[in-house]
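Some notes on the structure that comes next.
The complex appears here without one of its protein chains, the remainder shown in place.
Chains here go by letter, A and B, matching the order in which they are written, and residues are numbered from 1 within each.
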Amino acid sequence: MLTVSPSPHYQSETSTTKLMCNVLIALVPALIFSVYVFGFSALLLTLVSVASCLLFEFVIDKWLFKNQNYSIKDCSAIITGVLLSFNLPNSLPLWMVVIGCLIAIGVAKMSFGGLGCNIFNPALVGRVFLLISFPADMTTWSKVSEYTVDGTTGATPLGMVKEGIMSGKTIADLSLPSTTDLFIGNIGGSLGEISVIALIIGGIYLLCTKTITWHIPVSVLGSIAVFSCILYLANPELNANPIFHLCTGGAMLGAIFMATDYATSPMTSFGKIIFGIGIGVLTVIIRRFGAYPEGMSFAILIMNALVPLINKIQHRRYGSKN
Amino acid sequence: MTTIINTILLLCAIGLLASIALYFVAKKFKTDENPLYGEVESLLPGANCGGCGFPGCRKLAEKMVDSPSLDGLYCSVGGEQTMEQIATFLGKVASQTEKKVAVVKCKGTCEQRPKTVSYEGISSCSFAASFHAGDTACSFGCLGLGDCEKACSFGGIKINPVTKLPEVDSNLCTACGQCATACPRHIIELRKTNKKDMKIYVGCSNKDKGAIARKACAAACIGCGKCMKTCPNNAIVVVDSLAYIDANACKLCRKCVEACPTGAIVETNFPVRKKVEENN
Partner (left out) sequence: MKTFTIGGVHPKENKLSKGVAISIAPIPERVMIPLSQHVGAPANPIVAVGDIVKVGTKIGESAGFVSANVHSSVSGTIEKIDMYPDLSGNKKQMIVIKTDGNDEWEPTIDRSTTLQKDITSFTPEIIKEKIAIAGIVGMGGATFPMSVKLTPPKDVTIDYLLINGVECEPYLTADHALMLEKAEEICVGIELIKKALGVSKALVGIENNKPDAIAKMQQVATAYQGIEIVPLKVKYPQGSEKHLIQALTGREVPSRKLPASVGTIVCNVASTFAVYEAVIKNKPLIDRIVTVTGTGLTTTANVLTRIGTSFSDLLNVVGGLPEGTDKVISGGPMMGRAVRSLEIPIMKGSSGVLCMTEKEAHRKPETNCIRCGRCVDGCPMGLEPYLLYALSKKSMFAELNEHNVTDCFECGSCSFSCPAHKPLLDYIRLGKAKAIQILQNEAKKEVDKK
């Protein structure tokens, strides 16, 4: 018996699972680096995060949605788990990680209907929830290098700048890490955000496999560079240079992995560029003028909320030229 | 203290100004509407199915109030009871409409009508009909993808998962005609029925010549005309190799059902036939 179906009779090789696996592969260099720097505890934290994300998704899927076809198979919960752990400090108690996962999967993802229906990036919602609920634990970084103040607690370069400016110092007074250290990741910070080079390797992999397009990373990083450059030129005493902004505080992690999350970014290329510029500008504003030293998470979440509006912008249609 | 007093005064002032503005706006945009509209509408079922031919219950209510008589205005969902109520309320005479029920003119179950191709695509009859002639050799019968079920607001028609044919629950069917409109093959007919819901109709829509129709489906009407000859009331006509029973002329004698060689004629809710021949 022949099968009849409407055209097209051809489907591309990609599938949701394959795309998600590509993202996971791209996260591997950063994971390896974090294990190298923070040791086994980093791996444990990531594993706990991934496991609890998977568990929460499975439980909600099975007993709340009563789905037969479990959505954990598409690997998206693993990505949420890894990205959430990348946004957490190494020393965070594991029970807090589990709560973060519950918020990320339960509130930010599944309550909207699961994969593709969520408005906000689940990992960032989890992270921001933890940051607001447990500010002390979330801003305690274990020592990585000589720049961190003592053996157990340290500060991120952005934290140092924020604190320094608040106490009336200028940038030149602060002993900030060198550009090379920033680039390699010889600084304090969350698990996945420290090494710019590892993240860029992942980003190149994503671009090569066409998992993401260049629009969001380039526009985010570009607008951070341009906007911080303007501030730097206006007053170099109070504003850090653009390279410092690009290499610190999860700018790379956010631009390459968080902002490019399919469900929470715009559909069109033009929309993606607007989205990226919005994130870049907001990030610098929050970093420079806000209460928090780091603005990437908030900037992405704010722009996530604007995505439905950005999607309304009509893009170029065939026949509109004449 | 002064702050609190000032606040209260300010709020009162705003409230006063807003109420004055609202008063004038309401005055200016006031529409005169017959209050009967709303009351008649509340008597109607409120399903907004469109079965009466008007876009929603409100429009039917308006028409009922405005027109001098209720002739031609009938809510099949509410039925006679509702119509009586409205008639008494408006002081008009309710129009008498015979009870109708939807019937599906296809008996092509999976056994009777073997599949010739397997269809892969979205579950929509109107889409499948625009795309091909169905997954059996019959290009007239039911596609089985459930557009009628989706169109029905009352759950009165459902696809039987075994036969893949829609079945009408005559208790729930209100003869609104949504399913008949939704069916791209036009095989659903609103048919007169009596109190016990006894009816006889041809369960086939195939207009192909006998041999082709029979090849496609074992229960097809082959247009042989035996029923037409048997019918004592001349209620049956055969057009395009397809028999049709006129519900008004049919006296429910069931002779045609016995005469049909393919069993294409459907009888519903009759008492079980006495098997006279076997006893002899």
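Rule of thumb we're sticking to: a residue touches a chain if its C-beta (ideal position, glycine included) is under 8 Å from a C-beta of that chain, and two chains touch if they have at least 3 such contacts.
Computed from a predicted structure; not experimentally measured.
Across the entire complex, contacts from the unshown chain go to A, B. Of the options A:3, A:111, A:178 or A:235, the residue whose C-beta touches the omitted chain is A:3.
Of the candidate positions B:82, B:124 or B:181, contact with the hidden chain is made by B:124. Touching the omitted chain from subunit A are residues 2-16, 18-19, 71, 74, 76, 114-117, 213, 262-263, 265-269, 272, 315-322. With the whole complex as reference, residues 116-117, 120-122, 124, 126-127, 130-134, 137, 139 of subunit B touch the missing chain.
As a working rule, only the chains that are shown with their structure count from here on.
Separating the centre of subunit A from that of subunit B, both taken as means of CA atoms, is a distance of 55 Å. In the complex of the two chains, the subunit A residues touching subunit B come out as 1-6. On subunit B, the positions that touch subunit A within their shared complex are 115-121, 127, 131-132, 135.
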